[in-house]
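After the structure tokens below, expect a handful of questions from me.
Every protein chain of the complex appears in place save one, which is left out.
On to subunit A.
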């Protein structure tokens, strides 16, 4: 069983093990942690504005008296969801577009790859920043779609070139001569054979999306209020640096830890799944 071998190799890798443990701890903190905190994230303590960390407010309070611990964990939930959704969509899109371009060839290949080139030339930051004001009041899911739409192109090129060689393999030829339609071959035979590349790509996309979300939110182009994410919290906190640095340090600390743990997993996965890589 290939998947069992891969899983065993993955767990034997020290980096991946640490990464998985760290991610698990962070997930627990994000989803279970709020229940242990003394305050709800919507609660406003009018007796404590911009208070430094204390026994009552573990990570201090914000300008309007919110508990930073509760708000930051709530924001981290959104960042995690955005990261995983964007990675899922963009890697899925890359697999579908790349595999169909490589498998069908001809004008479809040309059109799809030209579209990918075009999206690469367009600076995604600019487009998202221009479009997002029009989505104000809309759902943050739009933002997820926008981020995903601009992060699949390079992987799709890799997938395409790998599909070109897969297409000539015997089992694919056999399937084709048995009369199985192209889209079914892509889903059943091409994509599963690219799974290790896609898994690695999806993992690294998670951290890229989390950073991308935070970066856009830093200028107010990302997640819009009343939603909060780590990005909006860092943006709000960074104005108060250096005087009230806990507003900035706790959300950015969570962000860095999150990205670090995901990157650790991705790096370890690459070692486990890609026989060509050293170490």
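Assume a contact is a pair of C-beta atoms (placed from the backbone, for glycine too) under 8 Å apart; a residue touches a chain by one contact, two chains touch by 3 or more; residues count from 1.
Here, contacts and distances are computed from a predicted model.
Q: One chain of this complex is not shown here; going by its UniProt record, which of these names is it: "AIM24 family protein", "Thiazole synthase", "Peptide/nickel transport system permease protein" or "ABC transporter ATP-binding protein"?
A: Options "AIM24 family protein", "Thiazole synthase", "Peptide/nickel transport system permease protein" or "ABC transporter ATP-binding protein" narrow down to "Peptide/nickel transport system permease protein" for the missing chain.
Q: Give the residue, chosen from A:112, A:194 or A:234, that touches the chain omitted from the document.
A: Result: among the candidates, A:234 touches the missing chain.
Q: Which of these touches the unseen chain: A:11, A:130, A:173 or A:187?
A: That would be A:130, which touches the missing chain.
Q: Who touches the missing chain here, A:10, A:214, A:236 or A:265?
A: A:214
Q: Among A:145, A:164, A:260 or A:273, exactly one should touch the missing chain; which is it?
A: A:260
Q: Can you name the residues of subunit A that touch the chain not displayed here?
A: Missing-chain contacts on subunit A: residues 117-118, 121-123, 125-127, 129-131, 133-134, 207, 211, 214-215, 218-221, 234, 238, 241-242, 245, 248, 252, 255-256, 259-260, 263-264, 267, 278.
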